[in-house]
Each structure stands twice: as C-alpha cells, then as structure tokens.
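All protein chains of the complex are present and in place, except for one that has been dropped.
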Amino acid sequence: MVNTNMRWKLPLICFIWQLAMIVLFGVFIRYSDEADAARWPEYKRNHSITTNVENDFYFRYPSFQDVHVMIFVGFGFLMTFLQKYGFSAVGFNFLIAAFGIQWSLLMQGWFHSLDYNDGKIKIGVVNLINADFCTASALISFGAVLGKASPVQLLLMTLFEVTLFAVDEYIVLNLIQARDPGGTMTIHTYGASFGLMVSWMLWRKDVECTKDKQSSVYHSDLFSMVGTLFLWMFWPSFNSATAGHGDGQHRAAINTYCSLAASVLTAVMISSLLNKKGKLDMVHIQNSTLAGGVVAGTAAEMMLTPYGSLIIGFCVGIISVLGFVYVTPFLASKLKLHDTCGIFNLHFLPGVLGSIVGAITAAAATEGVYTKEGLNANFGFEDHEARIPTTQGGYQAAGMCVALAFGLGGGTLVGLFLRLPIWGDPADENCFEDDVYWEVPGDEEIGPYHLEERNHTDTKH
Amino acid sequence: MVNTNMRWKLPLICFIWQLAMIVLFGVFIRYSDEADAARWPEYKRNHSITTNVENDFYFRYPSFQDVHVMIFVGFGFLMTFLQKYGFSAVGFNFLIAAFGIQWSLLMQGWFHSLDYNDGKIKIGVVNLINADFCTASALISFGAVLGKASPVQLLLMTLFEVTLFAVDEYIVLNLIQARDPGGTMTIHTYGASFGLMVSWMLWRKDVECTKDKQSSVYHSDLFSMVGTLFLWMFWPSFNSATAGHGDGQHRAAINTYCSLAASVLTAVMISSLLNKKGKLDMVHIQNSTLAGGVVAGTAAEMMLTPYGSLIIGFCVGIISVLGFVYVTPFLASKLKLHDTCGIFNLHFLPGVLGSIVGAITAAAATEGVYTKEGLNANFGFEDHEARIPTTQGGYQAAGMCVALAFGLGGGTLVGLFLRLPIWGDPADENCFEDDVYWEVPGDEEIGPYHLEERNHTDTKH
Partner (left out) sequence: MVNTNMRWKLPLICFIWQLAMIVLFGVFIRYSDEADAARWPEYKRNHSITTNVENDFYFRYPSFQDVHVMIFVGFGFLMTFLQKYGFSAVGFNFLIAAFGIQWSLLMQGWFHSLDYNDGKIKIGVVNLINADFCTASALISFGAVLGKASPVQLLLMTLFEVTLFAVDEYIVLNLIQARDPGGTMTIHTYGASFGLMVSWMLWRKDVECTKDKQSSVYHSDLFSMVGTLFLWMFWPSFNSATAGHGDGQHRAAINTYCSLAASVLTAVMISSLLNKKGKLDMVHIQNSTLAGGVVAGTAAEMMLTPYGSLIIGFCVGIISVLGFVYVTPFLASKLKLHDTCGIFNLHFLPGVLGSIVGAITAAAATEGVYTKEGLNANFGFEDHEARIPTTQGGYQAAGMCVALAFGLGGGTLVGLFLRLPIWGDPADENCFEDDVYWEVPGDEEIGPYHLEERNHTDTKH
C-alpha cells in the first residue's frame, strides 16, 4: 500500500519550484517594448505609431482573457463529471496550470530569445497567450490520467511536458516554419499523444474495481457542461488569439465558429443513432461538440472558407463520438490504456485530422485566392525564397510528425519516470476519490464540518 | 402513447440539415472584405486606413463573445431551474443554438445580399453577432415550451422561426428603417409572441399532473443563477454590439447598464412585497432582474439619458414581477397557455414596453440634443429626405406592429404544424423529465453507471 500523504512532498516541490521561478524570472524575464514604461514611447516614435491603441495589448488582450477562461474554467470544469473527484478536477487543474504558465513563459521565451542579442526574454500579452497554450497541452494530458495520479505526479508531468512542448514548438513553428495558430499540432496532437502514453505507462489492472466512482451524477454532469460551454464559446478566440492582426484574426474566428457549430449537430446525430433508444449521452455532448475547435486550429488563419470549416466540423463530430463508443473501451480492454476523459477522441483524432487538413489547405493555396501579398502575410514566404504552397503543405505534414514523435516519445519516458513508487499515487481502490488529497465535507448536511475545522485544519485528526 | 424514440428522427434531421448547410454555404457564403486575405489589404488602401485596428473585428469581437456567452451559457443555464430537466435545458439550448446560427447566417445574409450584385453573402464579425441575435429569438420561444417538446420539434421550430425572423428583420430594419440595436422588437417581442403562440397550440390539459417536476431544487436554482448573472452582466454588450462605432456603442452600453441596475431593485421590491412573509422568490430574481435589458434595447443607442434608462428599468422590474405573480397563472388556468419559464413576463411585456419607449425617444429627438450630424448618424436621416424625428417615431411603432404580427402569426402556424403526432413529443406524465431523451445517471451514488456504459452506449439495455 503506497503512502499517499502529500504533507512533505507537495509543499517541497511547490516551494523549491516557485523559488526557482523567482530566480529565473529575475535573471531572464523583462517587459516587452510594448509593456515597458521607458521603451513604449520610444517604440511608438521608431514605428511612427500615433495612437496607444496600436499597442499589441489592444489587439490581443480580449482574446487572451477568453483563452484564460478556457484554461482554468473550461478544462477545470469539463473534468468535474466524476461524482467524487470534482475538487481534484478543478483544484489540480488550477494548480498545474498556475505552475505551467510560469514555466512556459521561461521555456518558450528562452527559445524565442535565441534571436535576441541581449539574451533576455521580453514578455508581453502574446507571451501570456502562448503560456496558456503551452499549459493547455499538460491539461489535455491530465484528462487521460484524471483520478489516477497524485498532485506531485501531475506537477512533474507538467514540468517535463511544458519543457518538451517548447522544444517541439520551436522546431515546428520556427525551424520547419509550419503554421499552427490554434495549436492543432503543437497543443492537441502533442498533448494528447503525450497523455495517452503516460496513462499507458501508469496502467492499473484493477482500475475496473472503481467502476462506480468513474461514473457521473446528475449535478456533476451539469458542472461539466459549464466547462464544455466555455470551451466551445471561446474556441474562436483560442484559434485567433495569435493569428495575424486584421484579416487573420478575423478569418480564424469565423472558421472556428463554423466548424464548432457543425460538430455540435453531427455529435448529437451519432450519439442518438448509436443508442438503442435514441437517447443522448452527456459524455458525447460534453466532449465531441468541441472537436470542431480542435480540427480547425491549424487551418484557422488560412482561406479555409466557411463551408470548408463546416465540412471538417461535420466529419470530426462523427469521428469523435465513434471514438468514444468503440475506441476508448477497446483501448482499455485490449491495449491496457485507460483514458479517463477520452482525450483520444476529443484531442488526438481531431488533432491528427486537423493537422492533415492544415497541410492540404496550405498546399492548395493560390495567388488567385490570397494574392502575393496575402500569401506572404499568411505563410511568411518572403522569409524563404524556396517556399511555395505545395512545399509548405509538406512542411505542415512534417510538423505533425514532429509533434507526434515528441508526444509519443516524451509521454513514454515521462510515464516510466512517474511509475516510480515514490510519488504518492493513490491505491487502486482510492482512485477517482477526492478525499485521498482533500478535506472533503459531507455530501449533504450529514457530517458536521465546523468553522474552526475549516479554518484550523492542523488540529484535525 | 406517442413514440418518443428519437433514434431515427433526430439523427436524420441533423444529418440532412447539416449537409444542406454545407452545400448552401458553399454556394452563397464568402468572407467579408475585412476577413479576406486578398481583399483586406485592398480595402485598407481604398479607405485609406493606416492601421489593422480599424478592422471591424476589433470594434465588435469582444462584444460578440459576450453575446455568445449569453446565448449558450446565459439562456442555457437560466432554464436549468427545473429539478429533472437540466440536461435538456442546457443540451437542447446548445443544439438549437448551433443549428440556428448557421441558418441565420444564410437567411439574414440572403436578405442583406439582395443589395450586392454578385449574389454572394459576405460574412464578418457583425454577421456572427446578428446570427446569435437571430437565434436568441428561438431560445426565447424555447423557454415557453421547455419540458414539453421533443428535440425534433425544437429544431423544426428554430428552422421556421429563424426564417421568419430574417423576413421580419428585413422589413423592420431595412424597409421601415426602424432602429433596434438591442432587438427589443425583432428579438424579444417577436420571439416571445412566437413562443407563446407555439405553447398555446401545444397545450396539454394534463400538464398539471407533473406539478412537482415543474419545481426547482436548491442546486438547480443556483445553476439557474449562473445563467441569470451572465445574461445580466453582458446585456450592455448585447445592446451595444451592433450599435454605431464610437459614441453609439459607448452610449448603448451605459443606458443598458443603468436600466438593468434599476430593474434589480424594483424586482426585489415587488417580490418581497407580494409575499405574505416578505420572502424573496428565486423565480423573480432569476428573471425580472433582466427585464431592464430587454426594455432598453430599442432606445439603447439614442440619447435616452442615464436617468431615462433608470426610469424604464424601474417600471419594467415592477411590471415583470407582477406578470409572474398574476398573469402567468392566469394564462395557464384561463387561456390554456402554459408558459414554463414565464417568457411573457421577461420578454413579451418588457419587449412591447421597450418598443414604445423607443418610438417615443425617437419622436422626441431634437437637433439641439443630437446636432444634425448626430441625428443622421443615429437615425440615418440623410438616406431619407422625408424622415424627421416625429415620423421616425411613427415608423418605430410600425416596426413593433410588424414584429408582433410575425410573432403571433408565425407562432400560431408553426404551433399547429408541431401538433402533428409524429415529432416524438413526450407523454404528459413524462414532461419535464430528462430521461425521455437522455441517458441519465443516478442522482447521487445510487445507480452504478459504468465506464463502458458511458463510453459504449449502444450496448445498453
């Protein structure tokens, strides 16, 4: 029986790690020109900007806040469907996200600062968005191991996953120069394959003994819908947040909006069709309706066209529900891969599909549709003499392979590391239960849970 | 006993309909100039725009997202007050909204594209907002039949209601040239009268046998408050989202903010006053506090003045609660019109009142207050030589009558159509119950609901 007491392990990792952040931020991180009291006025003069509204803050902050809501409320509440694991779903999501965004600012910034000569990382609103993006990959992985890992394991997983994310992203976006504004490759494909591998490594043969705790209750499914809806509504902001100013962000939002709408209809369609009595399954409504956002991520900024967006949303809504109905149980029974939230169906399948869609859309780009100016703005061809749409399509496909390789490889290694019996993961019979790691009040009035106790936990027990 | 099995009907309508959307989008829908990679740079040159921040995206996207939240979380959760109907409230709201916005883009766009010569519908962020607006009318109608209609009936109602909305809106805004930025006439008056007529046509004499299921439980009322608050907070965005750039949007937000604040105070006042023990009723707090947003919709962009906004919010908060206490029971007992959410009190009464307020405010407009320039900007008088404020007031009143006519007439016809016994509506004893259409987990730990079942619904039963 492993010791799940976090009293020393959890505080220690939080303390050391937050202390390290302070030191590293002190050494490396500074404000971007647009956030610096001294350099913004100078920046305006140098770029002959006449109004403060051209500060990138006003182009991106509203989208940043939408993304922020997706990360903390969206992912957090989406995972509250388990009847006895709501505190952990929201609370651990909160913890690892707050941990991840700091590390992301450093890791992503470090790679981008390779270009700078002063070796400092300059952060502005776009870095905050990218930090949320980077952290999202860890939250996706969290979905696969939900209920089966300790907070310490989750923090370690986040630490490694964010680090590899930054490397992967640098290769895909900067070296290969693939386009991926919504992170279909770098966030969803990478994060899902990473998480699935970790969950595979952490397989417990007795996980089935907790079947009943792996189910939802009426209210927990409603809390989960809060997460679903905030993810669904704000996904257009997610895919457009880092797109190009002007038409780029505008188009990315429209494409994602269309794709999401279509996947809702087809997810409902298949959910009803596959049920003997034609009843809808909340799991599909909570998850597969979001597949349209994932699949549109790479091509969001391209001239995907509104109907093109509907088509990919149409297909992915179907595929995602089929995954929940046939693939997830198969993975668990045959491959010994237990995927609590079904990230295989919400992130992996739509992620791979969306990467391919992006490659095709890029390869099909023409000057007639984009104009020379538009092609350069969208694909940055002026940076590469050699690049033309068809080659870009190839590089997009290469980007997907890199993301998959990092996800599968990294997930396997990290999963093996997390199998060490020292991280305080719960015993099989305690999986999917908050009270291993939380002071849990009674379910209804039963079990008095007094004020002093609420405020004076160290006198408990 | 009607057959409520949706297994073939629901998938079929979703499939055919989503397929039709793809085809129609392919034929008709293109990006607007401001969202098109090729045309935006050209557009900037033609309008001598120097910065991307003048792309309409940056004027309207934040408001669009607020409206989006109102449509999906606001309306969805507001209707979760029923103790056994939360899945349907949120889930069907999600389904018909995703269905409605696509159809709205086509219908509204088709009427607006009458002006274009190439017959294509160009969509940008303002079209997304209008699609949400249009869909809102169907969600309002949903409130009247909540718990008594099948998803197929709801989808059909949405199909027809959105279509008529587009016609109605074209007449009111384009032909009559009435002003209605917050949709008091086109959304609330139309949607409420439409829904009330549908509910009237679908009257069930045994609806009272399910009295207990028409009540709330403690937690369901809290979920409902999530919807109420998001509607209340973002209503200033709703009424200002499509208002004129600059002072128009600014003023619309201020007016709505004031009106909403006043209606909260007076709703609480009457709710307490009409209860023998002075206790507050959650139904009134959840609904009547929002009446201030509805009533301010038409006049939002006009020089209504902050105190004028307070006055209309003051009155409508009172009227709305009185409606809940006296009119709704009367409609049910005497007129055989059962209005589940009380849309008569939240949307119909405030809608009619707000339309009249708009007409008066328009008629009272003067050059002294607006300046010639302001009058033209607000009422577009330069387009019509004949228009002066008093005549505009008349046209506003005419707009309300048109909206009422479309709502009452359309609702009656659609209601009759939905009475056909082939749409799988629930038996009287199964009204207001999720498990007719949903796989529902146990209320608390009771009823094991296993992982395979969650993931493999077609093996159930």
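When the chains are written out, they are named A and B in that same order, and each has its own residue count from 1.
Everything that follows uses one rule, which is that a contact is a pair of C-beta atoms (placed from the backbone, for glycine too) under 8 Å apart; a residue touches a chain by one contact, two chains touch by 3 or more.
In this text the structure is predicted, and so the values were computed from the model without any measurement.
Participant: Decide which residue listed in B:L12, B:A332 or B:C401 touches the omitted chain of the complex.
Facilitator: Final answer for the missing-chain contact: B:A332.
Participant: Out of A:V73, A:V327 or A:I356, point to the residue that touches the absent chain in the complete complex.
Facilitator: Missing-chain contact among the listed residues: A:V73.
Participant: In the complete assembly, which of B:I285, B:A299 or B:L418 touches the absent chain?
Facilitator: Answer from the full complex: B:I285 touches the omitted chain.
Participant: Given the full complex, what residues of chain A touch the hidden partner chain?
Facilitator: 5-11, 14-15, 17-19, 21-23, 25-26, 29-32, 34-41, 51-53, 55-58, 61-62, 65, 68-69, 72-73, 76-77, 80, 86-87, 90-91, 94-95, 98-99, 101-102, 105, 123-125, 128, 151, 219, 223, 226, 435, 437-445, 448-458, 460-461
Participant: Even though one chain is hidden, which residues of chain B still touch it in the full complex?
Facilitator: 51, 53-54, 58-59, 62-63, 66, 83, 208, 211-212, 214-219, 221-222, 225-226, 229-230, 232-234, 236-237, 245-251, 253-254, 257-258, 260-262, 264-266, 268-283, 285, 289, 303, 305-307, 310-311, 314, 324-326, 328-329, 332, 342, 369-371, 373-375, 377-378, 443
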